[in-house]
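Quick one: the structure is below, questions incoming.
All protein chains but one are shown in place.
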Amino acid sequence: MCDTAFVATPPGFDLPSLDVQASLRVLDLVGIFAFSLSGALVGVRKRFDLFGVVVLGCVTAVGGGSIRDALTGTVPPVYLRDETYLWVAILGAVVGFAFGPRLERFDRTLSVFDTLGLALFAVSGALGGLALGFGPLGVIFVGALSGVGGGVIRDVLARETPQILYRHDQLYATAAAAGALVVYLLHGRVPDLASQLVAAGIV
Amino acid sequence: MCDTAFVATPPGFDLPSLDVQASLRVLDLVGIFAFSLSGALVGVRKRFDLFGVVVLGCVTAVGGGSIRDALTGTVPPVYLRDETYLWVAILGAVVGFAFGPRLERFDRTLSVFDTLGLALFAVSGALGGLALGFGPLGVIFVGALSGVGGGVIRDVLARETPQILYRHDQLYATAAAAGALVVYLLHGRVPDLASQLVAAGIV
Partner (left out) sequence: MCDTAFVATPPGFDLPSLDVQASLRVLDLVGIFAFSLSGALVGVRKRFDLFGVVVLGCVTAVGGGSIRDALTGTVPPVYLRDETYLWVAILGAVVGFAFGPRLERFDRTLSVFDTLGLALFAVSGALGGLALGFGPLGVIFVGALSGVGGGVIRDVLARETPQILYRHDQLYATAAAAGALVVYLLHGRVPDLASQLVAAGIV
């Protein structure tokens, strides 16, 4: 588990682990692009230069996945072993750096990509927990933390106040938890890909 | 070590690992209840709603154990594999939510549960380090970080100032370190359970 396989399949657990791995990879890459773009937009607002924007984008992008991997014992994290992940993160940050200053509806765009990253990582974290045979609370916990992790790290590093626990943002953590719960409930009842799309859409 | 056993026993190390596992579980569950209650009380003071209080309670509750597990290489953390842990955390948070607003001696109650969680996780962290054959400094380090970890995470997320390093609270980290040291010194001289009670009592 430590090195060779991304998702461990406990004996007697019949999850089609190849499908899950492929789905996780696609979810991850889209989520990484979205979160990196959101981190880059925060950096643009703070008037960082290109290097600062790329650093903030990359750290935001891998934050949620790092939390998921740490909690599921998947080390080293996949983004260190497969260079595609960090290239996608850099791409997202460069796109944010190039287009950020010209955006008219800045906050709305930031919010869209933040929510997209949140949804994708909540689902991917929940799938990681499912693959390890966690129960419902464990799956929800891993999914919610994976979803909100990147955004919290971004806000702490950019010295914006992380807003996860405050009233008007409780919807934020709630959305992540709800997405993970949907993954848990749908799992095994409908094809995996469909359940993931439903869960991400609901979030 | 990675998956099947909670506490790894290095070859030639004669710790009765079954007893340690059972003791760790009891210490953990009581510590989780106490820390979750303390997190819930902080959330009540911040006027979070029920969902926010439960989230803050749960994160506080598993913080110390997560640090212990990360440092001892016990992943995934036990609270994700055994649903009892998160149910106990939710219970503690709900109790805090229900009774917090009616408490007269609020700060004193918060302090009692915070100290109880600290003591229990310091001992449990020290036992985890002992079971892996760490030396005295390693045992003290793991114990102290496990003890103070949950409270620091709670304070950062609730935007209270974490107080571990400041003068009048140095007693706090000192207490955690002292408890871990007592576990180290007593280990092998008296029965394990007795030494744990002595250490927790001293803290």
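A few comments on the model shown:
Residue numbering begins at 1 within each chain, and the chains themselves are lettered A and B in the order written.
The rule we apply is simple: a contact is a pair of C-beta atoms (placed from the backbone, for glycine too) under 8 Å apart; a residue touches a chain by one contact, two chains touch by 3 or more.
Just so it is clear, the model here is predicted, and its values are computed rather than measured.
Of the candidate positions B:Leu27, B:Leu80, B:Leu110 or B:Val142, contact with the hidden chain is made by B:Val142.
Touching the chain that is not shown, out of A:Leu27, A:Ala40 or A:Ala70: A:Ala70 (per the contact rule at the top). Chain A residues in contact with the hidden partner, per the touch definition given at the top, are 2-3, 43, 46-49, 51-52, 55-56, 58, 70, 75-77, 79-81, 83, 86-87, 90, 157-159.
Chain B residues in contact with the hidden partner, per the touch definition given at the top, are 1-2, 8, 10, 70-73, 75, 129, 132-138, 141-142, 161-162, 164-167, 170, 173-174.
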